[in-house]
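Every protein chain except one is present and positioned as in the full complex.
Take a look at chain A:
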Amino acid sequence: MAFDMSKRSSYFLISPMALIFAIFLVVPLLTIVIVSFWDYDEYRILPDFIFENYSYLLGSSVTWKIYLNTFKYAALTWGFTLLIGFTVAYFLAFHVRSLTWQIVLFMVCTIPFWTSNIIRMISWIPFLGRNGLLNSALMGLGIVDQPLEFLLFSDFAVVLADVHLYTLFMVVPIFNSMMRIDRSLIEAARDAGASGFETLRQVIVPLSKPGIAIGSIFVITVVMGDFITVRLMSGGQSASVGLQISNEIGVLQYPAAAASAVVLLITVLLIVTALLRMVDIRKEL
């Protein structure tokens, strides 16, 4: 009896969370999945059950090119944010001794987040443009005699903006992992004759892995679904999966957009699963 009661009350206690998940996650997701099987023409969507959206999507070479391009952005952004994020987190966790300074510098890292993504992206344009600050400076210094074209409206610009936007997503979880590393482990490594680099390789990196995994999930999922950075920073010259979906919505091809979204979701979930297979993040939660 008591068991029954406690079971019922547990269900009761989880119901608000379940309700929120149902309304804001399960229902929209199911809608997208359902709509992805619908038909459409120029100005209508028609309830149906067809596989044409998927067969067209997966059969088109454009899709594969776009995916390849998106993977390229994700991989490059991941690589750079990991490198920068790990370094910043390492500096904060192990070289800044006082807690006050750790907090201050950590706050400094978050300052860019006080403005919106779009503003931060747009602010690159006058800096990187053909007649922008950087090109003027380089030409003024006589380092180049023609403006560098690759700086803006290019893959370089997209990755640069992504790195700028998302590095903090790497810093935070890695820093968190590092703060959990018992400082005596580092002394123990030194005591056993490990150099600074060996301590990093044998002790700090392995123990920061959960943070690295969480940061990687953040960065990769965000970049995989991004469309605004790609649109703004590539000047419409590159595409990503997110941008493709956004364009399809723009021309009211909802079923096609839904199918794209489902495929993207599956792709991202596969990546996340692979990451979780490699690293046990439960200790961090």
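The working rule: contacts are C-beta pairs under 8 Å (C-beta built on N, C-alpha and C of every residue); 3 or more make two chains touch, one makes a residue touch a chain; residues count from 1.
To be clear about the criterion, contacts and distances are computed from a predicted model.
Chemist: Absent chain per UniProt: "Hydrolase", "OB-fold domain-containing protein", "Phosphopantetheine-binding protein" or "Spermidine/putrescine ABC transporter ATPase"?
Modeler: "Spermidine/putrescine ABC transporter ATPase"
Chemist: Return the single residue from A:A189, A:I217, A:A239 or A:I281 that touches the missing chain.
Modeler: A:A189
Chemist: Suppose we count only contacts with the excluded chain; which residues of chain A make the list?
Modeler: 182, 184-185, 187-195, 198, 202-203, 206-207
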